[in-house]
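All protein chains but one are shown in place.
Chain nomenclature is as follows: A and B, assigned in order of appearance, with residue numbering initiated at 1 for each chain independently.
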Amino acid sequence: MSPSDRLFPADPAQRAIARELYGHARDLPIISPHGHVDPAILADDLPFPDPARLIVVPDHYITRMLLSQGIRPAQLGVATLDGSPYETDGRAIWRRLAEHWYLFRGTPSRAWTEGVLTEVFGIDVPLGPATADEIYDAIAERLSRPEFRPRALFNRFNIEVLATTESPVDDLRHHANLAADGWGGPGGRVITTYRPDNMADFEWPGWRTRIAELATLTGIDTSTFTGFLSALRSRREAFIAAGAVSSDHGHPTARTLVLSAPEAAACYARGLAGTADAADAEAFRAHMLVEFARMSIEDGLVMQLHPGSMRNHYQALYARHGRDVGGDIPAPTNYVDALRPLLDAHGDDPRLRVVLFTLDESGYTRELAPLAGAYPTLYLGAPWWFLDSPDGLRRFREAVTETAGFYNTAGFIDDTRAFCSIPVRHDIARRADAAHLARLVAEERLPLGEAAETAADLAYHLPKRVFRLER
Amino acid sequence: MSPSDRLFPADPAQRAIARELYGHARDLPIISPHGHVDPAILADDLPFPDPARLIVVPDHYITRMLLSQGIRPAQLGVATLDGSPYETDGRAIWRRLAEHWYLFRGTPSRAWTEGVLTEVFGIDVPLGPATADEIYDAIAERLSRPEFRPRALFNRFNIEVLATTESPVDDLRHHANLAADGWGGPGGRVITTYRPDNMADFEWPGWRTRIAELATLTGIDTSTFTGFLSALRSRREAFIAAGAVSSDHGHPTARTLVLSAPEAAACYARGLAGTADAADAEAFRAHMLVEFARMSIEDGLVMQLHPGSMRNHYQALYARHGRDVGGDIPAPTNYVDALRPLLDAHGDDPRLRVVLFTLDESGYTRELAPLAGAYPTLYLGAPWWFLDSPDGLRRFREAVTETAGFYNTAGFIDDTRAFCSIPVRHDIARRADAAHLARLVAEERLPLGEAAETAADLAYHLPKRVFRLER
Partner (left out) sequence: MSPSDRLFPADPAQRAIARELYGHARDLPIISPHGHVDPAILADDLPFPDPARLIVVPDHYITRMLLSQGIRPAQLGVATLDGSPYETDGRAIWRRLAEHWYLFRGTPSRAWTEGVLTEVFGIDVPLGPATADEIYDAIAERLSRPEFRPRALFNRFNIEVLATTESPVDDLRHHANLAADGWGGPGGRVITTYRPDNMADFEWPGWRTRIAELATLTGIDTSTFTGFLSALRSRREAFIAAGAVSSDHGHPTARTLVLSAPEAAACYARGLAGTADAADAEAFRAHMLVEFARMSIEDGLVMQLHPGSMRNHYQALYARHGRDVGGDIPAPTNYVDALRPLLDAHGDDPRLRVVLFTLDESGYTRELAPLAGAYPTLYLGAPWWFLDSPDGLRRFREAVTETAGFYNTAGFIDDTRAFCSIPVRHDIARRADAAHLARLVAEERLPLGEAAETAADLAYHLPKRVFRLER
């Protein structure tokens, strides 16, 4: 990354400390234990498409902000569900972004995109209406070169391990291809993550179809709850064989619940019969978190919990473009009551490891830091989604460190589908942590040497340890 | 305003940037799209009363703080409902303020009042028990001069447009007088705002009487729900003729609800019959927000939502002095569920514009910035009431900018009835924004030129655009 002082505090003495601490983290390899990069990108290693399809179309941070000011996703190339027209001219899409680039002032999307332009593509011209074409052409030219193929960039980005995220009914073919090329499998550079939300949620469209797919894929009868659990376990084995070290769970709430075996079986049966109501669905999701915890105790997968997002809040957007286009909105999220059934059952078991994420910062000091600072099973994930920004990262450290310390946190998570933005995202996190640590040093709260060690731990050693990537 | 460095960060480099950015905003005209100045003040243009009645008696920020330390509102000149005695000697009231002035250390009331004394009245002596009389006499002397009449001050304050707030049953006579003098009407300097809370809330004392007044004022039969809506529409036309560009809605919650036409009519009928219960009242308020949104889509008034205040929490205060004397307390406020019915119905309609305010900062990053950063209909209003303070303004920018950017916010709102404090309030907001932007510049997150443009936009261009004052 650049030698700039980006994100460092203005005071010269504190800035010098931040610069020094950052120096201890800057060049460490990237550990990316949770994200949404399409494994096909690295399995196939084809050139990236045009600049707009690389940077604008799939990035709902960008299309969301433009929509908020009236530029419709269809004008930005986002495909429509009903086949109505949408922009297909990459240059036109790019010009629209450039024209409204001022909307992104002060946002991480701007920092990430500028980082991609500057650091990945070597473009030093500021983006704007006057420079749109020049920059578009420059990116397009780079993308045609072999050194901008995905695997070449992976090497250049100094990524040690990257985890993608798949459903249990994914056949993991891309990961098989990666393994065949020496890039995947246990201990490999590109690994998978087991994300069974669409199996645990009756309300997810197509749930019953997917249960049937699970039976087909595993050869296990999923018509009973015990068969269903066996099939899920079978897929965990396949995921572990594809390098997985963790599972991920993105439920609407953090609710957990211990149903008895007959209760759980009956609830599942109602789901299959199509007679489950909303309370059944919530109870089943809550119970399944406990089942997944039990599986984790057996097989060692680290559990990631990502609760508290109200999916598809923006109905008109969902109707036109489907899921994951920027219409999800966070909701208040309780952990202290919600996690208690799980913690009462398994919270003291050292084999279980749960990494908690949140979109509700009001829980940082009230619930999350106290929980992670007490239970040996619990770790705090990095600020998530709307919060993995410079000020969001600062608030996280300022809020949780005094109660949970640094070593009950899990290191930075980029959580991105934008492959080219991975280095700049990690760089920003390393800078933000260096800035936080520099304040502690400047205020005589931590000696410089320990701060330097902590900076390196947060950037590299801690995520490796917490996500069991040292094995 | 003064050449001081008030509110700017201590670091010399960052302070210099803040000073420069502030220079781009400082002298721009004031846009005041929401406030509670009595239009009679400007319509009649009479000299202000004595210093205590100008500065202390009507300001519930000040009387509230003094009450919290045992100085009763009646001792400060606040009229009693039962006719029991209250202080009428302006000088005695002023001395009480001066004696307890230390209570206001670190509060915006102190900054506003000192700004009024210094900038408006040219008094450089610090307020305190020893200087109370001297300052009182100095203000009184100024108030007798023609250049301290309201319209003269309006000119001196460089106010371009000031919106007052009236109920639909207000006859708008003061605005008619202002229009007659060339000060009011569409595009005028003093305009009104349509605030129908007391029409939409069965629980507001005198609701049925007011429905009758509405019928009288409009000549429309309000005994049916459709008649009621027609009468409200008729008043909107009158308000628009008096310059209104927005409506304002101060409900206990942000709850919205789409009732069917028969349901709404039946609910209204129960209200008129006096048989509505608390659930009816909440449902009616919630549905009326949707009705007002529909009217806004038709006539273009911007909707302001100010939810989440528990009115008259301090019962003994309410019993002695009535409404709006400092006894309202905020309550936890949900937006993500509450606004969903309205947004499902009309959130994608570019003709609708809703500016959201809050007293619950925990929603900034969790709900408000994500909502405003997705829906083209939504903007975030400035920090409100207890939050429109230097640190409150800073927290707002730090919390919402990374998700919603600057351009989904609506500029500063002074929301005040204290006419003389308007310049200092806007000045503080401009300084706070300059300080925030200076940090972004110092931390290499925004180039200086763009920050300067943003400072001017936040101070002037953005509120003008968001509140449709450019027409």
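Please note the rule applied: contacts are C-beta pairs under 8 Å (C-beta built on N, C-alpha and C of every residue); 3 or more make two chains touch, one makes a residue touch a chain.
The structure presented is a predicted model; accordingly, all values stated were derived computationally and were not measured.
Chemist: From the list B:150, B:168, B:271 or B:327, pick the residue that touches the absent chain.
Modeler: In the complete complex, the chain left out is touched by residue B:327.
Chemist: Hey, which of A:89, A:221 or A:402 is the one touching the hidden chain?
Modeler: A:402
Chemist: Residues on chain A that touch the omitted chain in the whole complex?
Modeler: 9, 11, 13-14, 334, 336-337, 340, 343-344, 347-348, 350, 362, 365-367, 369-376, 378, 398-399, 401-408, 439-440, 442-447, 450-451, 453-454
Chemist: Contact with the hidden chain only, please: which chain B residues?
Modeler: 4-12, 64-65, 67-70, 102-108, 111, 126, 310, 313-317, 326-327, 329-332, 359-362, 386-387, 389-392
What we mean here is this: only the chains that are shown with their structure count from here on.
Chemist: When the C-alpha atoms of chain A and chain B are each averaged to a single point, how far apart are the two points in Å?
Modeler: One centre to the other, that is 40 Å.
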